[in-house]
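Mind having a look at this structure? Questions to follow.
Selected chains from the complex are presented in situ; the others are not included.
Just so it is clear, A, B, C and D label the chains in written order, and each chain counts residues from 1 on its own.
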Amino acid sequence: MSKTFEVVELVGISTESLSDAVKQALESSGKEKPVSWFEITEQRGRVTQDDKIEFQVTIKIGRKL
Amino acid sequence: MSKTFEVVELVGISTESLSDAVKQALESSGKEKPVSWFEITEQRGRVTQDDKIEFQVTIKIGRKL
Amino acid sequence: MSKTFEVVELVGISTESLSDAVKQALESSGKEKPVSWFEITEQRGRVTQDDKIEFQVTIKIGRKL
Amino acid sequence: MSKTFEVVELVGISTESLSDAVKQALESSGKEKPVSWFEITEQRGRVTQDDKIEFQVTIKIGRKL
């Protein structure tokens, strides 16, 4: 028995926390192809003009093809 | 002369061998865009409930855009 | 406020220079989804039959989803 | 004067946050060998069947031998 998954890379953004940025990315992945797993590959960010921290978290998402 | 390729990431799964898991991933890539090259980037797996080894091999595939 | 980006991987090819290979990849990314940023992840190449150097530069492109 | 530490690797799991997954792993390390330091080495996860994010954080723990 053999099956294949695809891996896509998304960047979620949040001014709340690193964990919330992951959630934002996962919610953009769409419902018709459920997420089997994800892996955080990069954690960056910037300071916004009203002095908030914007977390930018890159995740790789594994989805059934 | 200039041309571009896209790189997509797939995970092939097989209870046979690492090489067979690569083949499963390549077969899922589709015929209309032929595979120019591939690169193995991760080799993971699990033990199934009937005690077989399931190899999960991630490959990056280069295809003409 | 939260928004998400996708990351895609392209390989640009040029016999001019590494920088030109980046430009070739960016031009293939399409206009309807503008490029927010890119990152060079691999720089390879080959020597062509008429003895020119072909640069093959892989970039990851971040685009608004 | 010379002393030695051992390094063990644990994966903590939490549906709360990345930081809480670290805490779960540390609490499993046991009291008789106190944790001298830890290092996060991998951050993965999955979406549970009731649509929650499960964070899986791998840490290396240094403990006095």
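In this text, a residue touches a chain if its C-beta (ideal position, glycine included) is under 8 Å from a C-beta of that chain, and two chains touch if they have at least 3 such contacts.
Note that the coordinates shown come from a computational prediction; the quantities given were computed from them, not determined experimentally.
Complete-complex copy count for the single protein sequence, taken from this structure file and not limited to the 4 chains in place, is 12.
Operating definition for what follows: only the chains that are shown with their structure count from here on.
The equivalent interface to A-B, defined as the listed pair sharing over half of its contact pairs by residue number with it, is A-C out of A-D or A-C. Separating the centre of chain B from that of chain C, both taken as means of CA atoms, is a distance of 22 Å. Centre-to-centre, using mean CA coordinates, chain C is 38 Å away from chain D. Residue positions of chain B touching 2 or more other chains: 8. Judged by the touch criterion defined above, the protein chains form a pattern that is neither an open path, a ring nor a star, and not fully connected either. Within the complex formed with chain A, the residues of chain C that make contact are 1-8, 60, 62, 65. Interface residues of chain C, counted against chain B in their complex, comprise 8-15, 20-21, 24-25, 27-28, 58. Put simply, chain D touches chain A in their complex at residues 16-19, 42-47, 53, 55.
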